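Excluded from the complex is one protein chain; the other protein chains are retained at their positions.
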Amino acid sequence: MVTTVISESSNGSLHPVSAQIVGAAASLGEAITVVCPGGFGSSEAAQLSGVTKVISVEGGCFETYDCLAWSKALSPLVDGTLILSSSSAIGRELIASIAAAKGIPVVQDVTGLTSGFSATRSIFSGKAIEEVSISAPCAISLRANSFEPAGSGGSAEITTIDVSQEVSVAVKKALMKASERLDVSEADIIISGGRGMGDPANFSNLNEIADLLGAAVGASRAAVDTWDDIPHSMQVGQTGKTVTPSLYIAVGISGAIQHLAGMRSSKFILAINKDPEAPIFGVADYGIVSTWEEALPPLKEHLSELLSN
Amino acid sequence: MAYEALDFYDIDSLLTEEERMVRDMVRDWVEERVLPNIEDACRDGVFPDEWRAEIGEMGILGAPLKGYGCPGLSYIAYGLICQELERGDSGVRSFASVQGSLAMYPIWDFGSEDQKEKYLPGMAKGDLVGCFGLTEPDYGSNPGDMITRAEDKGDHFLLNGAKMWITNGTIADLAVVWAKLDGDIRGFIVEKDDEGFSAPEMKGKHSLKASVTSELVFQDCKIPKDRLLPGVRGLRGPFSCLNNARYGISWGAVGAAQSCFNSAREYALSRIQFGHPIASFQLVQNKLSWMLREITKGQLLAYHIGNKKDDGSWIPEQISLAKMNNVDMALEIARMSRDIHGANGILDEYPVMRHMANLESVKTYEGTHDIHNLILGRHITGIQSFTREP
Partner (left out) sequence: MGVAVLLKQVPDTTSKISISGERVDESSVTKWSISPYDEYALENAIKLKEGGYGDVVAITCGPPRASKCLTEAAAVGADRLIHIVTDSSLDSIQIQSILSAAVKESECEIVMCGKQAADTNSGSTGPGLSSSLGYSFVGAATRVSMEGGIVSATRLGPSGPEEVEVRVPCVFTFDKGDSELRRPNVRGIMMAKKKQIDTLTPEDLGVDTSISKVIIESHSSPPEKQPGQKFVGSESVPEVVNKLREEANVI
């Protein structure tokens, strides 16, 4: 019984999530083949513990991303009782296309997996958890940071296969990422400042962290009312905007009821405030009692480090 | 938290799919376009022109009128439109009420074919804005003694006088003006560029701030002969218009009350005092329970009178009851809601005091509370008690 892992790459090397997927496969006790689209990361994949074979699939069609072309190139080379990928945007598309080509069911974004197969995943954007049983052969995509990565020490054989698959999606040009900051109502991560920031100019510190995270910058009503430079459009709270991001970082915000109404449905809340009694700590998942001047520089530094890995 | 429109007796199940879709269309528009901007509009005292255009695009103006580009919806649908607009703000609903019931309706019911074709299609789209000139500085509850008069000058009419408290006046392309011609109250269509006509805006309001309220001033105002509404004489003309608007208001008040109730309930559940949400205190529950009772009763009144409007079996006194009752209960609910919000209730973070201030106007216009009371008194006893004369 073989599990095939479709690996993922970033900047030409094996993406760390691939080690997690191999780790998940290994815990199921299967023999593991890793298929590397475009050949990227194949030598690193061969060194992962548990991997018995690496297939490096190379061809011009991998120069740009064309889901159907990649799926046509990879499907004949992907086999097994279980096919795994990451649940990144491209990981999902690819595995769904391959699963359809092979006539096997696909289940996406799984966070727990046992042999049989039984899988756990979240539904309704995390408002509920689903347990499913899946008949083999099947395809499953796994969520990042949900499974222990495989260690190193492997030395699998790498087979290179050349494919020539026609590409039908032509990439014309890359677009600049929008330079305007995201609106609070749209962002998945928000960092907000309150009157505790001391001066609207200090919001630049929040902007820097927002840029790192691809986040929007918000403000409490107190900040909006006190400073003309902080516009109403940034306000989070009752008549400002109600937001439901995955992560809400509240800096120098006391957490009075009007602000809370706007952000308490955030999945996770990190609060930074120098006052240990500030009400915001009552709703924060992680609270740091500190001035923003002391907390933001290390926050920026460590986020930057974490995200560049 | 998402808006939950109180519907305790499930009026929703009585609606047709079309009525539900129209209601949801307006509700979504209010949610996306009005609520995020209404407090600013209120602070600045403006009715944003984009709202006029978007309301026009939705095709809801003159809702129950048929033909000439008008929607031809049921009166229930018209009521739902008013409910959803007023949940946003009474000023927004006033724009639509005046346009549909007070300006489009008289042309539709009493106008000539030419007048209907000239004005109604543009008004249905919101491209032409109308207003209704009945009330005068010295004649409110007693419109019959109005002094604005029209003289027949052979090839034109000459209008002299003034109207006051006119919603949409300053932005209107046309005004349906009621004036005495040889002692008879008649309707005249005055266009904004007519000589001798001006419509200055009234400033300094504490209520309906996101609505345009104006005076209409006629100083030897010359209008062509074809502007006279041929189909009606006497107070029956303006009163028919008012009955339609009043009907819409009975639903609109429900919308305002629903907004205030929703805010009070959410606030009471999140405000913690003495270690508990105030929603756990008996006095607060008593207030919320009273609000639910009154809103439910009001909804049933509005729905029933809507059905009677649709099958034609209504009488004006039934509309007086609905308007009076529902506005009264909405105003009381707004006050009670403000009370539950505590000091926070005075901020425009919450809609309650805006609704409260608006409803003071809604209680007075389209027939004051007291006048509707006496309309019912006359219906019950057969004896009018509006004046001292027999």
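In order of appearance the chains are A and B, and numbering begins at 1 in each one.
One rule holds in what follows: a residue touches a chain if its C-beta (ideal position, glycine included) is under 8 Å from a C-beta of that chain, and two chains touch if they have at least 3 such contacts.
Computed from a predicted structure; not experimentally measured.
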Chains shown that the absent chain touches, full complex: A, B
Candidates A:Ile6, A:Ala24, A:Ile83 or A:Cys138 - the one touching the absent chain: A:Cys138
Touch criterion as defined above, residue of A:Val35, A:Leu94 or A:Ala156 at the omitted chain: A:Leu94
Positions on subunit B contacted by the hidden chain, ascending: 2, 4, 17-18, 21-22, 25, 28-29, 57-60, 63, 71, 73
Where the missing chain touches subunit A, by residue: 64-68, 71, 89-90, 92-94, 96-101, 103-109, 118, 122-135, 138, 143-146, 168-175, 177, 186, 189, 213, 246-247, 267-268, 270, 276, 281-291, 294-295, 298-299, 302-303, 306-307
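One rule holds in what follows: only the chains that are shown with their structure count from here on.
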Gap in Å, rounded to a whole number, between the CA centres of subunit B and subunit A: 51
Contacting residues of subunit B [partner subunit A, same complex]: 1, 35-36, 39-40, 266, 270-271, 344, 347-350
Residue numbers on subunit A that touch subunit B, as the complex places them: 221, 232, 237-239, 241-242, 257-258, 260-261, 265
